[in-house]
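What you see is the complex with one protein chain gone and the rest in place.
For chain A:
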Amino acid sequence: MDEFQLSEETVETTIGSSAYQQNRINQWTSSVVETSLNQLSKLGKPFKYIVTCIILQKNGAGLHTASSCFWDNTMDRSCTVRWENKTTYCIVCVFGLAV
(Lines give C-alpha, C1' and ligand atoms only; values in the text may rest on other atoms or scores of the structure.)
Protein backbone atom coordinates (compact mmCIF):
# COMPACT_ATOMS: atom_id res chain seq x y z
CA MET A 1 0.00 0.00 0.00
CA ASP A 2 1.13 3.53 -0.80
CA GLU A 3 0.15 4.73 2.62
CA PHE A 4 2.27 2.13 4.31
CA GLN A 5 5.43 3.09 2.47
CA LEU A 6 4.70 6.77 2.90
CA SER A 7 4.35 6.46 6.65
CA GLU A 8 7.48 4.38 6.93
CA GLU A 9 9.54 6.87 4.99
CA THR A 10 8.14 9.76 6.98
CA VAL A 11 9.09 8.20 10.29
CA GLU A 12 12.54 7.36 9.01
CA THR A 13 13.25 10.86 7.77
CA THR A 14 11.80 12.61 10.80
CA ILE A 15 13.27 10.61 13.64
CA GLY A 16 16.04 8.83 11.80
CA SER A 17 18.54 7.52 14.25
CA SER A 18 18.00 10.01 17.09
CA ALA A 19 18.07 8.77 20.64
CA TYR A 20 14.98 9.31 22.80
CA GLN A 21 14.97 12.83 24.23
CA GLN A 22 12.26 13.99 26.58
CA ASN A 23 12.42 17.58 25.42
CA ARG A 24 12.11 16.82 21.74
CA ILE A 25 9.41 14.22 21.80
CA ASN A 26 6.55 16.70 21.39
CA GLN A 27 8.15 18.06 18.30
CA TRP A 28 8.80 14.60 16.86
CA THR A 29 5.30 13.25 17.27
CA SER A 30 3.75 16.39 15.79
CA SER A 31 6.21 16.38 12.96
CA VAL A 32 5.73 12.70 12.09
CA VAL A 33 1.99 13.03 12.08
CA GLU A 34 1.84 16.28 10.15
CA THR A 35 4.31 15.17 7.51
CA SER A 36 2.48 11.87 7.01
CA LEU A 37 -0.80 13.67 6.65
CA ASN A 38 0.63 16.13 4.16
CA GLN A 39 2.04 13.36 2.02
CA LEU A 40 -1.22 11.42 2.18
CA SER A 41 -3.29 14.39 1.14
CA LYS A 42 -0.99 14.91 -1.83
CA LEU A 43 -1.96 11.46 -3.10
CA GLY A 44 -5.21 13.06 -4.15
CA LYS A 45 -7.48 10.11 -3.39
CA PRO A 46 -11.09 10.67 -2.25
CA PHE A 47 -10.38 9.68 1.35
CA LYS A 48 -10.54 11.26 4.75
CA TYR A 49 -7.46 10.32 6.77
CA ILE A 50 -6.83 9.84 10.46
CA VAL A 51 -3.19 9.42 11.45
CA THR A 52 -2.09 8.57 15.00
CA CYS A 53 1.47 8.22 16.22
CA ILE A 54 2.76 6.75 19.47
CA ILE A 55 6.38 7.26 20.45
CA LEU A 56 7.66 5.17 23.31
CA GLN A 57 10.95 4.95 25.12
CA LYS A 58 12.54 1.50 25.25
CA ASN A 59 12.39 0.61 28.87
CA GLY A 60 11.34 -3.00 29.01
CA ALA A 61 7.72 -1.99 29.49
CA GLY A 62 4.95 -3.50 27.43
CA LEU A 63 2.47 -1.68 25.21
CA HIS A 64 -0.60 -2.87 23.32
CA THR A 65 -2.63 -1.02 20.73
CA ALA A 66 -6.05 -2.10 19.50
CA SER A 67 -8.58 -0.44 17.28
CA SER A 68 -12.18 -1.17 16.44
CA CYS A 69 -13.86 0.44 13.46
CA PHE A 70 -17.43 0.84 12.33
CA TRP A 71 -17.15 1.57 8.61
CA ASP A 72 -17.58 0.25 5.11
CA ASN A 73 -15.40 -2.84 4.79
CA THR A 74 -15.22 -2.68 1.03
CA MET A 75 -13.85 0.83 0.79
CA ASP A 76 -12.19 1.78 4.07
CA ARG A 77 -8.79 0.56 5.17
CA SER A 78 -6.24 1.00 7.89
CA CYS A 79 -2.55 0.23 8.14
CA THR A 80 -0.03 0.28 10.95
CA VAL A 81 3.70 0.90 10.72
CA ARG A 82 6.05 -0.14 13.52
CA TRP A 83 9.51 1.37 13.58
CA GLU A 84 12.27 1.16 16.13
CA ASN A 85 15.80 2.18 16.84
CA LYS A 86 18.02 1.52 19.85
CA THR A 87 16.16 3.74 22.29
CA THR A 88 12.71 4.36 20.80
CA TYR A 89 9.67 2.61 19.42
CA CYS A 90 7.33 4.42 17.08
CA ILE A 91 3.90 3.14 16.01
CA VAL A 92 1.98 4.99 13.31
CA CYS A 93 -1.62 4.04 12.44
CA VAL A 94 -3.26 5.39 9.33
CA PHE A 95 -7.03 5.04 8.82
CA GLY A 96 -8.49 5.89 5.41
CA LEU A 97 -12.25 6.51 5.22
CA ALA A 98 -13.83 6.78 1.79
CA VAL A 99 -15.89 9.85 1.06
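Rule of thumb we're sticking to: contacts are C-beta pairs under 8 Å (C-beta built on N, C-alpha and C of every residue); 3 or more make two chains touch, one makes a residue touch a chain; residues count from 1.
To be clear about the criterion, contacts and distances are computed from a predicted model.
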item	value
Listed names "Large ribosomal subunit protein bL19m", "Actin-related protein 2/3 complex subunit 4", "Dynein light chain Tctex-type protein 2B isoform X1" or "DNA replication complex GINS protein PSF3", matching UniProt entry of the absent chain	"Dynein light chain Tctex-type protein 2B isoform X1"
Positions on chain A where the hidden chain makes contact	20, 22, 25-26, 28-30, 32-34, 36-37, 40-41, 48-72, 76, 78, 93, 95, 97, 99
